[in-house]
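Below are the structure tokens for one structure; questions will follow.
All protein chains but one are shown in place.
For clarity, chains are labelled A, B and C in written order, and residue numbers in each chain start from 1.
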Amino acid sequence: MIVLMKKTATQADVDRVVAVLKEHGLGAHLSVGAQATLIGVLGDKSRLGGQDLTLLDGVESCVPILHSYKLASRDMTPEGRVVTVGGVAIGGKQLAIMAGPCAVESEAQIMAAAEGVKAAGAQFLRGGAYKPRTSPYAFQGLEDEGYRLLRKAGDAFGLRVVSEVVGVEQVETAAQYCDMFQIGARNMQNFRLLKAVGRSGVPVLLKRGIASTIEEWLDAAEYIMSEGNGNVVLCERGIRTFETATRNTLDVSAAPVVKERSCLPIIIDPSHAAGKAAYVAPLALAGVAAGADGLIVEVHPDPKTAVSDAAQQLTIPAFAALQKQVAAVAAAVGRE
Amino acid sequence: MIVLMKKTATQADVDRVVAVLKEHGLGAHLSVGAQATLIGVLGDKSRLGGQDLTLLDGVESCVPILHSYKLASRDMTPEGRVVTVGGVAIGGKQLAIMAGPCAVESEAQIMAAAEGVKAAGAQFLRGGAYKPRTSPYAFQGLEDEGYRLLRKAGDAFGLRVVSEVVGVEQVETAAQYCDMFQIGARNMQNFRLLKAVGRSGVPVLLKRGIASTIEEWLDAAEYIMSEGNGNVVLCERGIRTFETATRNTLDVSAAPVVKERSCLPIIIDPSHAAGKAAYVAPLALAGVAAGADGLIVEVHPDPKTAVSDAAQQLTIPAFAALQKQVAAVAAAVGRE
Amino acid sequence: MIVLMKKTATQADVDRVVAVLKEHGLGAHLSVGAQATLIGVLGDKSRLGGQDLTLLDGVESCVPILHSYKLASRDMTPEGRVVTVGGVAIGGKQLAIMAGPCAVESEAQIMAAAEGVKAAGAQFLRGGAYKPRTSPYAFQGLEDEGYRLLRKAGDAFGLRVVSEVVGVEQVETAAQYCDMFQIGARNMQNFRLLKAVGRSGVPVLLKRGIASTIEEWLDAAEYIMSEGNGNVVLCERGIRTFETATRNTLDVSAAPVVKERSCLPIIIDPSHAAGKAAYVAPLALAGVAAGADGLIVEVHPDPKTAVSDAAQQLTIPAFAALQKQVAAVAAAVGRE
Partner (left out) sequence: MIVLMKKTATQADVDRVVAVLKEHGLGAHLSVGAQATLIGVLGDKSRLGGQDLTLLDGVESCVPILHSYKLASRDMTPEGRVVTVGGVAIGGKQLAIMAGPCAVESEAQIMAAAEGVKAAGAQFLRGGAYKPRTSPYAFQGLEDEGYRLLRKAGDAFGLRVVSEVVGVEQVETAAQYCDMFQIGARNMQNFRLLKAVGRSGVPVLLKRGIASTIEEWLDAAEYIMSEGNGNVVLCERGIRTFETATRNTLDVSAAPVVKERSCLPIIIDPSHAAGKAAYVAPLALAGVAAGADGLIVEVHPDPKTAVSDAAQQLTIPAFAALQKQVAAVAAAVGRE
């Protein structure tokens, strides 16, 4: 951290800042410029225990230099992490493909979806059991029965199963059915839930919050990892901007930025970003081209009858066609 | 809802949409224009049960006309709701003033804060017991002990007590100590928590999510109200934008917009919007001038030693000075 | 500016940065920490002439410390500037009130508007002659005839006249008719236009760009001032965010932030922020309470027939009523 003193700061002001740093076991290097004095803080600033130096007399501002996450950082694991879920590696040379309906609606629906996405080459089956919905009057999911049906479909077709958990109290039950938990965008900063899935040890797919910076997202991953669970995969699913042509704005730059700053794998959810089936394939291919480690795509055996997010779900033939394009682009960027 | 057909839609496409509407017990009114055909949907569109008409052949788009919240709407309670907490009315002629530190840190600190804000005319004492923090390594609050100290300080100085609940599992304990629950910005769409505080019957201060539209905020209030708890007060605390001069951008327009669309009272949190003590007073006064029903302000007996959000907390004398200005502006807009 | 070296930087890397700084006549102060080395740059960084130090080996990032505007800064004129237009001071104790229609439509209309706003206490008449419109097929203004009619109405009722200039080629003609130029939000970074109005010497009302930070806005003001024209007044008119309930989001915080960083007066345009007449008064009062030096309000003798922005224009009686409320709030915050 660097402390910038005001132009009008006195020597006594500077001395006081240095004294406060010393009290907390921190060093200080002074740079006395023509326009202002800077104080470089030497040592781990967490020793300040929350004290805000900007409140000291003569201090203009404090400039943070280093990020607060450690386990999630690239520095810690320069070679990157590979997260393995039921024998399938995420973050290696091969792309991980997750597909399935927005919500589990019935046994017939999830079985048909599983069969279709397996045939098209997916390794994971997705499907919502608990659905966080904007309005309390919208369909809220089949809940635990949804987890059970998803597991049954996954087992029937040899697919790993990923599904969202929305509360601490579901973690135990969900762990019986899911190979991987999803933390949804709305819960990215539900810190108690993050700690709970951290303690569970189950691999976690952590979606980016709709208005979260990449730094905040990595801090959220750190919550899970600091509980001893390093099996975290990030998922970019679009951020909220002023543009309304798409449901969200896919921040495809997140792929190279995460690769640079963090050791965690990152996959792309083109469906929630697009909000419209016609845009899903271009966004999926863009994500792969930008270096993502996989995709999670909404696929429904009959989108026209879907009870939620119908507009953005692909049919099984459309998903199979997308898989061929994905394979071609993956090969072009040195992936499988 | 209005269904806009594509220019290229056939009569058969139009007939199919009308047929689907009829299947669900809905009527249809056709407007055949030179450029396109429109179908006005008559009846409660929730009968569609999630089916997305845009997936039918020939449909260009669907335009929603009515919002999804009911109990929170102005239509339902045109005169507006007054929420009473421990005998103090929020939403009436008199402004409600809540003040206190970001976090409860110690008995001495919260007692000093309570004494100070009471003397300056606040009716509510605020203070965080559970603190959602971006980094897992930051101070996380005194937890249940924080609630206990807050209650003690509130009782000692005749102040109602408001504090955040961050998980379903805390609701029961928190209800023993708090007169009003706060749902923080990060949890505005933690729907299970919303339902839990709804069932508790305890009055709720619902902060706006950092990137939530006013419509989504009212839908969140609806989650609480639909569980039978109509004692909801909204709190605007700034939204995330591209501007970095302030911590968040206070959307002061939320006051008149909420007054028009909703029956719920709305108060302003200038502290989290500003992020800097020097901007708190101007934003507080702006909120009152725009028609807010009250304020919630961070006040600390010694901000320089605060363990969190130090930069934005007012001293007690600064808060007392603000209260005088608030009284003057309130009088200017016909409030007390 | 501070240069942060990578953890992996060698002594040779550090030496090279210091050498580059010396080449440009700049000093360097080193802070060697446990985690990284920082180099404080001493002297005026503009001497680097655009060279980007982050491209040198071993450099992690550069952190700017000081802003690039000088004449527009508070440091330069700590007491603040008062801009006088035709004898009316903007930035003093008395609020400056500008009012009039979105566009000049006819002599009868602008005369009626001028009479009405004068009677209600405005000192300035506004009205668009050249109208930048999103679509080429929308009404584009009466152009030079608009300036002429505005002047005529201003003279008839003793009002100063402010109107937008949209191109360098209009500056000369506009200067014959206007007491003050308006630079619209879309042209805030039309740097050639800024320089042209700077050279004209005519006072300038500089609207904030729809997605411009306050720092960029002050840099734009600097363009005008660096041509020798210090008569610049800033106008906050709402920024673009994800919220659609209002046309733009009024950033009322801009008032205290500008007062802190800049010597220039700032007024508020509640009309373009609101986009709806019902929200204009609350936003206007919020702006005054937050410390703005005045208002610019769209007022039309018959809004229902207005050719542009009809929804947000006040009637003359509504404006007169607002003026009474403005006077009360102004008094409450020590203004007139």
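Note that contacts are C-beta pairs under 8 Å (C-beta built on N, C-alpha and C of every residue); 3 or more make two chains touch, one makes a residue touch a chain.
Here the structure is a predicted model, which means the values were calculated and not measured.
Novice: Can you tell me which of A:I183, A:A211 or A:C263 touches the chain that was removed from the display?
Specialist: A:A211
Novice: Pick from C:D52, C:E79 or C:E336: which residue touches the chain that isn't shown?
Specialist: C:D52
Novice: Need a quick check: the contact residues on subunit A for the chain that isn't drawn.
Specialist: On the subunit A side, contact with the omitted chain comes from 211, 213-215, 239, 241-246, 249-257, 260-261, 273-274, 278-279, 282-283, 285-291, 325, 328-329, 331-333.
Novice: Pick out the residues on subunit B that sit against the missing chain.
Specialist: Where subunit B meets the chain not shown: residues 2, 4, 7, 27, 29-36, 38, 40-44, 63, 65-66, 75, 240-242, 244.
Novice: In the full complex, which residues of subunit C touch the absent chain?
Specialist: So the residues of subunit C touching the missing chain come out as 46, 49-52, 54-56, 68-69, 132-139, 166-169, 186-187, 189-192, 195, 210-211, 216, 219, 222-223, 226, 240, 303-308, 310-311.
We adopt the following convention: only the chains that are shown with their structure count from here on.
Novice: Could you grab the centroid distance between subunit B and subunit C? Build each centroid from C-alpha atoms only and quote it in angstrom.
Specialist: Inter-chain centre distance comes to 31 Å.
Novice: Report, in whole Å, the distance between the mean C-alpha point of subunit A and the mean C-alpha point of subunit B.
Specialist: Between these chains, centre-to-centre, one finds 26 Å.
Novice: Which residues belonging to subunit B are in contact with no fewer than two other chains?
Specialist: 211
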